[in-house]
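Below you'll find the structure I mean.
A protein chain is absent from this complex, but the other protein chains hold their places.
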Amino acid sequence: MIQAEPIAVEQRIAFGDCDIVGIVYTGRLLNYGVEAIDEFYKQVVGRGWFEFCTDHKLATPFVNVTVDFRKPATPRDKLICHVAPTRLGRTSIVFSVIGKQNDAICFEGSYTCVFTSMDTLEKQAPPDWLAKAIAPWVG
Amino acid sequence: MIQAEPIAVEQRIAFGDCDIVGIVYTGRLLNYGVEAIDEFYKQVVGRGWFEFCTDHKLATPFVNVTVDFRKPATPRDKLICHVAPTRLGRTSIVFSVIGKQNDAICFEGSYTCVFTSMDTLEKQAPPDWLAKAIAPWVG
Amino acid sequence: MIQAEPIAVEQRIAFGDCDIVGIVYTGRLLNYGVEAIDEFYKQVVGRGWFEFCTDHKLATPFVNVTVDFRKPATPRDKLICHVAPTRLGRTSIVFSVIGKQNDAICFEGSYTCVFTSMDTLEKQAPPDWLAKAIAPWVG
Partner (left out) sequence: MIQAEPIAVEQRIAFGDCDIVGIVYTGRLLNYGVEAIDEFYKQVVGRGWFEFCTDHKLATPFVNVTVDFRKPATPRDKLICHVAPTRLGRTSIVFSVIGKQNDAICFEGSYTCVFTSMDTLEKQAPPDWLAKAIAPWVG
């Protein structure tokens, strides 16, 4: 079975996320990668983390974030994050996010989340509508 | 030689860093760990990243961040980050940051930075005053 | 009756909140003033916004923020915010926050919040324990 392509998420780099060195501060660049995963869900599932929580009482807390930074990012160009789930476990999911500016890789990250009840934070299997939507990547 | 103990950095968790689930949002929690390293420098070297840049033209961009999240953090308690350099390379440094609330581990991270010229971002050896200050951990 | 003095809230200015100009970015400096109000509550009431929400189902959304910026702030020094309620209405409260570095005023702001049910966001009178705690300033 042929895997679906990563989803390209375009993000504006805010002036205020750039530090005195003239590059995006690591503490914020990490967040761009995290937010790109929410955008993946919005584009693929039609709902993001806010709707997961509010409408489905589903939370997906992160259990691991690993990012390699290759090249500084700047506010001069858009950041294009290429996002794809790479592994779906029984109660967890791994995402790959590759952040690029002008086709050069700024960072490559791996992000592992677990599916939980929003109220108890107990692990659970992903709901069917979610598993179905991401099946083209990890089915 | 006996290694120095990690430095304990106390941080207030801001209300606004807590999401609708009632726990600190990953995109911000990552930043608490990053900021704790700056505080380590301020406490140990007497200067932080701002002074490194402004007074010494020294930048220390991150090349890797790896964090395992063990337990959600909340604004109800202070976050105590235990910070220590664990390895000093010729042009790089690795930090361990363990974030705790009420003695329970919220996250454990490893952060690798390189020493560079602020103007060219070319790698360089750490300045003597910095190498000397961190020698009790990695000397 | 003699009014109580403003509460001094000390905040570290994060490196990442400083922009390429070398001063704290307005979008973040505004947040330091907002967070200082939460710290006022923690120091005076013994509980902050998180506990208001979680334990009392009380939210206090802002209806107006007005800030004059006098002098750029930098990460080189601590920010000391002098916080005091200046007026208590039937369902609203006004705070004054004066942010200083090295005794020079960086900003002066006025912040108006309303007391509401967290669940419905309907306006309500402040609970007695809160009104009592802030009476020394606005009683």
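All chains are identified by letter, namely A, B and C, in their written order; residue positions are counted from 1 within each chain.
FYI, a contact is a pair of C-beta atoms (placed from the backbone, for glycine too) under 8 Å apart; a residue touches a chain by one contact, two chains touch by 3 or more.
Everything quoted here is computed from the prediction, not taken from an experiment.
K.L.:
Where the complex has a chain not shown, which of B:28, B:42 or B:100 is the residue touching it?
P.N.:
Answer from the full complex: B:28 touches the omitted chain.
K.L.:
Among A:25, A:49 or A:95, choose the residue that contacts the chain missing from this document, as touch is defined above.
P.N.:
A:49
K.L.:
For review purposes, identify every residue of subunit A that touches the missing chain, sorted by number.
P.N.:
Within subunit A, the residues that touch the unshown chain are 12, 14-16, 18, 22, 31, 34-35, 38-39, 48-51, 54, 74-76.
K.L.:
Touching the missing chain, which residues of subunit B?
P.N.:
14-16, 18-22, 25-28
K.L.:
Using the touch rule from the top, list residues of subunit C that touch the missing partner.
P.N.:
Residue positions of subunit C that touch the missing chain: 20-21, 23, 26-28, 30-31, 34-35, 50, 53-54, 59, 61-69, 72, 118, 121.
One rule holds for everything that comes next: only the chains that are shown with their structure count from here on.
K.L.:
Whole-Å distance, subunit B centre to subunit C centre, using C-alpha means?
P.N.:
Their C-alpha centroids are separated by 28 Å.
K.L.:
Where the centres are mean C-alpha positions, what is the separation of subunit A from subunit B, in Å?
P.N.:
23
K.L.:
Could you give the separation in Å between the centres of subunit A and subunit C, each centre being the mean of its C-alpha atoms?
P.N.:
That gives a centre separation of 33 Å.
K.L.:
For subunit A, what residues touch not just one other chain but two or more?
P.N.:
Touching at least two other chains: 20-21, 26-28.
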